[in-house]
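Excluded from the complex is one protein chain; the other protein chains are retained at their positions.
This part shows chain A:
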Amino acid sequence: TPRNATPSIPTRSLPARKPGNVLEEARARLHVSSVPESLPCREQEFQDIYSFVESKIIDGTGGCMYISGVPGTGKTATVHEVIRCLQHSSDQDEIPAFRFIEINGMKMTDPHQAYVQILQKLTDQKATADHAASLLEKRFSNPAPKRETTVLLVDELDLLWTRKQNVMYNLFDWPTRRHARLVVLAIANTMDLPERIMINRVASRLGLTRMSFQPYSFKQLQQIITSRLNRVKAFEEDALQLVSRKVAALSGDARRCLDICRRATEICEHSSSQPSDTGLVGMGHVMEALEEMFSSSYITAIRCASLQEQLFLRAVIAEFRRLGLEEATFQQVFVQHQTLCRVEGLQPIGVSEGLAVCQRLGTCRLLLLEPSRLDVLLRVRLNVSQDDVLYALKED
């Protein structure tokens, strides 16, 4: 193989199938990875970021911007769209040319790898972390007349945290150099990240240009889905409204919303008798998908547990009530368990079996347990609320 071979994945033997019916078409459009050309409901944020970066590029200065928001609110997609637009206008010679580099804290094994990746993307050089840091330092502090502006997108900023915070410090210190011409866009989830984890000199260099992405409201989510579907008629209006209202009430995560819609199309496809004639996705299908993706399985797990396991859970609650605490040793619970066995007219089980029952409940995380080598002294806590357990056990 050649020394500098480009990494590639093997190609498919058959090309991917074109969507056959309306539902498949809808599914392809609703996929999270198919980012649309323009993001609906993020026009204001787009405008702010665009003008910030554009002004820095035109002035030939540097700066930082901190972007925050809960997952699935379109932070990375908006920034990418801004960069795409800027690239387009620089191709048209409306603004000076610039370079765009992207690093992601999650994709690095170590925060110091950030230097290596930036250097590699800037100059195609490979170096160790320390060497790369010094090379970058030299590059950004020395004047170079023909240098174009660099836009650096740092995703998942909170993972670049180190004890001395030197990676973060350097990332925000380079833009302040006179000759650096570096624009840093930092993305993280929490709004108060600079105040919480950064030491003062890092937070002050990050500056006050902040932007926070609010979670989508149900109207915005509905608009996103309709714009995605783009007149493909696959959903009933009410069904869409239900999805967006449910998701907006919980998290306002657009990715979650799209996933539920896709799952609903699958359920619809399964429920129809013939694959050719598929109706619209109705309320029932959406309800089913929501149930699947939102409901917690603890209550079902308790209902499906064996008799002794259910008895053990009862014994745990009885012991908690007796002690007035939310914690008991296995020994104490087991005494209650044996009493319950007698009351129910069952053969009382041995300590070994009791431990096995307890540990099985522990492995499905219905209980929180200490290591098993503590034997009868291991402490038992409930991982679900007592009301849930009682509700699950009551219905029969």
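FYI, a residue touches a chain if its C-beta (ideal position, glycine included) is under 8 Å from a C-beta of that chain, and two chains touch if they have at least 3 such contacts; residues count from 1.
The rule is simple: contacts and distances are computed from a predicted model.
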Could you tell me which of "2-oxoisovalerate dehydrogenase subunit alpha", "Proteasome subunit beta", "Ribonuclease" or "Origin recognition complex subunit 5" is the UniProt name of the chain missing from the displayed complex? "Origin recognition complex subunit 5"
Sort through A:89, A:372 or A:385 and give me the one touching the missing partner chain. A:372
Have a look at A:224, A:286, A:355 or A:392 and name the one touching the chain we're not showing. A:355
Chain A positions in touch with the non-displayed chain are 351-352, 355-356, 359-360, 362-364, 369, 371-373, 375
